[in-house]
Structure formats: structure tokens, C-alpha cells
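Take a look at the following structure, please.
Every protein chain but one is kept in place in this view of the complex.
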Amino acid sequence: MSGAATAGAAPAGREGRVFARAAERRRGERKAELDRLAAREDCLPELQYFLSLYAEDPTLESIGGRTGLRPAAILCLQAPVELFWAQGFSPVKIYSGAYASANLTSPRLPALMCPCVKAILGEMELDPGLALAPWAIPLTCDWLVKFGEARGLFGGFSGPVHLVEVPRVKEDPRARARWLSEIRSLSGFLKDAGGRPLKRADLLAAVRRMEEARRALASLTLLRREGLVPAVWYSLITGAFFLDAPGRWTGGVDGYVSALRRSGGKGGEGAARGRRRADAAEGPGRDGAEGGRGQGAGGDGGAGAREGGAGEGSGRGLPAGMGPGGGPGAGEAAGGAVPPEAPRPDGVYLTGAPVYFPNFKVLHLMEEAGLKCLGDDLCSSERLFPRHVEVSDSSAEGLLAALAEAYHRGCLCPVFSESERRAALIREAADQAPVRGVVFHLLKGCHPYELDSFALEGKVTGWGLKFLKIETDYSTEDTRNLLTRLEAFRPTLGV
Amino acid sequence: MARLHRCRRRLCASLAVFWLGGAGLLCADGWVPAEPPPSGAAAAPGCAAPAVAGAPSAPGGDEAQPYLRWEYGSPSRHRDGPAVAELHLVASDGSPPEDASWFYQLLPLASYREVLRAGDAAVMRAGRFEGGAGEAEGGGLAAGGLQDPSIFRLGEEGRARGGCRLVVASGIYAMADVLGTALVRGRRSYAQTAMLLFGDSLGGEPPVSNSVSPGWPSYNFSGSGELYWPQTGHTFTLTAREGTILGPVRALRDTGPVPGEYAGAENGISFTPAHDPELSAESSSATKPVYLVGRLPGGGTLTYTFYVHRSRTAGTDLPLGILLSAAAFAVTGLGIIVYRSRGRLAREREAGGLAA
Partner (left out) sequence: MLLKGYRLAIQHVMFIVLMYGGRFGVNLGPAVPCFACPYVTGCGGYCYLMGLQGYIGFGISLGHFWGFEGLRALGYLLLFAGLVMLLGKAWCGFACPFGLISDWITLARRRLGIPEAKIPPAALRRLGAVKYALLGFCAAGPILVNLGVLHRDFYIPFCQMLCPGKPLLPLFAGETRHFALDLTNAATLVITASSLAVTGACLAAMIARPRFFCTFCPMLALIHLLKPITPLALRKNPALCHGCGTCQRVCGMDVERVCTEKASADVQTGDCVNCGDCVAGCAADGALSLQFAGRTVVSSSAGLALGLRKPRP
């Protein structure tokens, strides 16, 4: 989520100039990424809806206008979205992948701090309106625990803020009872902040709305497992969930899914054909992508994305294998037909820290390196909300308990005392799709994820999958290094 | 988990001990007789020989004229399944019956009602008791050999006061219609009874007819109400079969007349035994004998023996039962609501919130 910089709120003098420069760079990053995405061959017309949501650079007010509900800012996703809807709020997950935003606040924050949190604080500087809204902050990682104090360094909050204490032990029944009381407490806060009292009918309606959204996302995920949905589009779509009313978002996803099915994945037909010719020409295991590298988030990837039409072997910004019947097991070699059942050896699973718009650097680099991302467990992407909430007790209490439990126990964030079950997602994806390796995306300063990476590596390699950990931040300085590592990782997958 | 496994093993062992050994340890003395099964249910082991409740009295009965009657003895079951019933043909005053003979027909239970109407019979055995006094075998067992380990007890020994003893057996569910006759104080008297035999042998076959009815005076006996087994409060009707002239009938037992109500029936009489507090205090399988004694022209008697149980329905109160059930429902429901309300109050208290 990002807010537009309002000229009236920017400070004056040198600081004002810094702010203005940061706002300008931030706009540039967003525009560059949007242009790059729009120029892709696989940009179907149905995706324009999602691009437009980002293009208007929404504020909380504009989101409230679109959803018809009062916006409430949230960080992290342990607080049930349905609860907000039921009480008349539109939850807006505040995030940012803008390097300029992170850079704006860096001088007054620890160097080795989560760049996402820095960027959020930067967004709040650029859009003072953010601080006015009601905030619900789940106290998950240490940075969020200190978020209130960190914000205090920049002026604090103007609106009501509720801290949601998240029990770190999921299996303990006492912890679950505590979490349920936290959710009730959150409900009380929302009511005090001007929302409706929580009623069963409203909660039931919210649950049903969310079920529709989940269903749509699940059908998109199924196509992703077949290799038909590039990671950038998937992340763009999930990131747009909070920018519009859920019904319209669901409709947008369904439209895209239908379009993909109709086209049989022909969104990137020309580019895919070209890519496969290049692959065939250069031999197996060799990536034919030559150009379009070195372009990280916010860079001029647009040029590379525009190239690579029919016949072009360039991998610049082009999705791999997005041809007719594209995806694992499908493809055609130059001048001939590859049996559709032939498995592609380059499917990977992305795990680790979230990837937020406009910083799709890692996703683009993976594509450029020829790695097809068949799934992920990022909380910005596939793990946006709990996969499924089965409700056995449809009373108000029962619904609330079901939601609380699903959002808590179903959350696989490493901040919990045990997150070994994250490996289950990888295992499941490996059963569903030809996943050959795991790429662990680590943001600098995130200790829980880093610790998790060691345990996960042991498990994953034990299953015969390859593992690669890449540690980065929002800057573009390490782009070439990362691409080299990813390109070197790719040949190991087919072994 | 280990503890649960140990508990489970112990429970298995306990069940085995109870079932295999515990029951066996209680054989011989200490057993109580088998329960006739509820309608439609699987047969209980043993036959329908009832227990005799109440204290036996001194020989007597109707002071005017002693009568002949069948008395039930100890029921048993053979190891291979047939149900065996013991009957004693005795005079009410204890005098030894003379010139006694018997006849019984064994009818598969399913066809019993039809036989009453059609006069047909599956097995009819007839014989004479050898010797005047003491036990005599009538011969003609339906199935199996004669073995007599008495397993099921009536609660009290059947009396054999110099009467005749008949043993009837059946390998299938059957109704035994038994007639006997003897001279009691020089007068020809008759006794009749019918009893259920829940035989359950593996090779049980329906009996076959091989004799003819002797044409003795006999009754048709029927009961009203729930035909589970004869109960107090039910009305039992005696009508005369063809060739029988029905005289006045009285319900008697050793202690005297059986309390109850009489009413007329077409060519017969009906009797409703009154509810008996002694029987009610016993279990449902406890019984008391009722001898329906009718006078025949010529001074003899025709006695129908049946054993009456306590009423299964007289003491029941449906509205009270529903009320009790509803009260339990209400109390439990209230308890759940109170428990929940306390929880809700606590939740509302904690919904105050935690703000930065």
C-alpha cells in the first residue's frame, strides 16, 4: 500500500527538498515497474484492472471510496480481514517495496533493519494521511513490536492505534485462548474507532465474501502450478487485494483465470516461442537469455520487456515457457514438437521474506535466469490469507474462533516458536508441480527468516531439491550478483 | 499413550476373565433363571420356565374338591441347545393321582396361532405314566437324550408331592400344549397348560405329527393386552373346545383364591388377576401360578395352569416420565447457559482493548 505524497503536508526547507526528491523517486520507481509490466507480452487485457489500481497511486481515502468502507491500516495479516469487513472497515495492508521510501527514513533508523518496515515508515512520512487512520498492529516480529516507537521518531500517530499481541506458541491451548481474547479486544477497538458492533450476520457475510476471494485465488494458484502464471503477475494480483472492494478483485481474478484458460496460456506466446528456439539453439541446460539483464526494480526494464517478440530469443523481462500449452511439461523445440508431457526441469519454489510492489526485483531476476516460479509461501503472495477457513460452528462466537484460529495457526511466519510446518507447503507444491529447487529470499535484517532458512535448507535438500538463499534489500546494487547466482542455480536443477 | 495401552490390555483381560471365567465360577448355586427375551429380540438361553414367587403354602386349595393340575418344574437346556421343561401332574390336596396319562403337542411357535384355529398339530405325544406314585417318565422327548443337570432355578424348588413327572423338550422355538388326566379321589379330572420352549439347537427341525388328539376336555386359552407373557392386569379368557362343557371356573393357588375379577365371555369366562405387591417387588421374570379350575359334569375338574408375571405397564406413568426427562433437559440446558454466560461476561470485560 502506498500513499501519495501530499504537497500540503511536506515539510519546508532542506527537509522539504529531501521529501520532494524521495517522493519523486518513489513515483519513478512505481511508474517504471508498471511500465515494465504493461510492456510484457503476457500482459493480458484482464490484467489492466490490476495495473490501474496501482497506477492511480491509491491513498487510504481513495481506497475507502472504492470499497465504501472506512479504511483501517494493518501491518501483517494475523488480524482477520473478515472482522474488519464485518465491522464496517476496509483493512488496508500497509506495505512498500519502494527503495526511495526506505531510503528516506534510513538515516534515523538502524542500518540493519527490515527494509520493508523502513519503507512503511517512509510512506507514512510521504503521506501524513496514513497516520490519521485507525491502525491495528499485530506484534509479530521485533520490528513491529517497536514500530510504535519507531514511528514516534517521525511524529507518531494521529489516529487510534491498537496493538494486537500475537502468541508465539501456536499449539498451546492457552495461547489459542489468549489469541481469541486478543481478537475480541480488536473487535472492541474497531467498534470504538467508529465501526459497527460485531454481528453474526455481518461476520457470516464477510466470511462468504472472503471464501469467494479464496476460491478465486486458489484457481489462480492451480494455474500457477501448471506454470501459466508468472510470479510477477501473481504478486501484483495479490498485492492489489486491499486496494479495491473484494467483489471487484475477485471478479478481476476470475476474469484473468478465464482468459488464461481460454488462451491456454498464450499470453506470452511469441516470447515463449522465441525463448524455446533460443534454448534449442544453445543446447539443453543453457539459458538463451542474453539481453535485458541488470535491470532491477525501478530500472529501465521496460525496454527489455518490449523486446523479445516473435522470434526473439532474448530472455529480457520475458516469462519463460509461457507459450501455448505452456508450463511444465509443455513446449516446442525449434522446428519441432516437444511432447506436452515432458517435464520442465526448471521449476522452483520461492520462500522467505515478502516481495512488495514496486520491488519485484527478485521475481524479475528469477525470470531472467530462466527459473519458473511454480509456487511460493510469501505472505505477500500465496500466503496472503489463510488457504481455507472451515467453519463448523456458525454462531458469532464460533465464526470468530474459526477465523482467529485460521489466521493464527495457519500463519507460517517464522516469528512463531515453531515454523517447521512451512516445509509442508514446499512438499505439497513439489507433489503438485515439478518443483526442482527452492529459492529462499531473505531481506537483510530479518533474523527469524534467516534462522528458518537453515532448518529449511536441511529439510529441502533431504528431499532431493536444490536450495539457494539470496539475501538482499531494496537497493539495486546487487542485481547483477543476484542474477549470476540465479543463473548458476538453474543448471543444477536439471541434475 | 503407554498408560492407555496398559489400560486397554488390562481391560481386555478383565473382560475376558469376566466373560470366560467369572460367569463360569458362578455356576451351580447362585444362578437365577433365564429371562425370556423381549419381543422380537434374540432368544435368551433356556426356556420360558418362570420363577415362582411368594412363599409356598401347605397343600390345600379349594377346600371343596381337590383338583388335578400341572405344575412347572425346573427348566434346563441341553448343551447342544434344546430347551427342556419339566412338568408335574399333581393333585391339589397332595393325594397321589391314579391312572394318569398325558398328551402333549409341540407346535413351532410361528404356527401356534393357526393351529388353535385349524386343530392341526405338529407333534402329538401321548403316553401313560407308569406306576401310580413317584416319578415316572412319559417317554417321547422331542429331541436329544434325557439329561438333567438343572442349571436354571426357579427360585424355589418345584414340588413333587407324589405326582407324575413329564419332561418336554424342543430343539426349536415351540409352544407345548400339554394335557393330562388322572383319577383324583376317584373322580376323573384333567389338567392343561401351555408353555413356551425356546429351543435353539443347531440341528433343530420342526416336529412332525405322529399321533391323534385323545379328545379330552380342554380349554382354549387366550390373553388380552401385550402378549409378552401373562401379566397381572391382563384379562385371560377360557372358552371350551368342542366337546367340552364348561362349568363354573375359579382362579386358585395354594394360598387360596387368586385375587382378581371375573367376567363372562362367550361360552367361557374371563379372569383378570389383580396386581400383586409381592410380584411387583420381584423382578419381571418372577411368577406366581394361577390355576383356573373348572368343574365338569360328573364332579371332575379341568384345570388350566399358567404362571402370571407382574404387569409390565401398570406401574408406568408416561406423563411423569416425560416430565422427568424434560426437567433433566432443562436443568442441563440451564447449566450450559449459565456456564456460557459467565464466559461471555469475562469476554466482554476483556474486550476493552489494548491501545498504544
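When the chains are written out, they are named A and B in that same order, and each has its own residue count from 1.
In this text, a residue touches a chain if its C-beta (ideal position, glycine included) is under 8 Å from a C-beta of that chain, and two chains touch if they have at least 3 such contacts.
Note that the structure is a prediction, hence the values are computed from the model and not measured.
> Return the single residue from A:397, A:457 or A:478 that touches the missing chain.
Among A:397, A:457 or A:478, only A:397 touches the chain that is not shown.
> For the full complex, which residue in A:20, A:145, A:205 or A:218 touches the chain that was left out?
Residue touching the absent chain, from the options given: A:218.
> Have a look at B:274, B:327 or B:345 and name the one touching the chain we're not showing.
B:327
> Given the full complex, what residues of chain A touch the hidden partner chain?
170-171, 173, 176, 200, 211, 214-215, 218-219, 222, 386-390, 392-398, 401-402, 405-406, 409-410, 412, 420-421, 423-425, 427-428, 431-432
> Since one chain isn't shown, list which residues of chain B touch it in the complete complex.
Per the touch rule, chain B residues meeting the hidden chain are 4, 7-8, 11-12, 14-15, 18-20, 22-28, 30-32, 34-35, 38-42, 44-46, 77-81, 149, 151, 200-202, 280-286, 310-311, 313-318, 320-322, 324-333, 336, 339-340.
To be clear about the criterion, only the chains that are shown with their structure count from here on.
> Need the CA-centroid distance for the pair chain A / chain B, whole Å please.
Each chain reduced to its C-alpha mean, chain A and chain B end up 81 Å apart.
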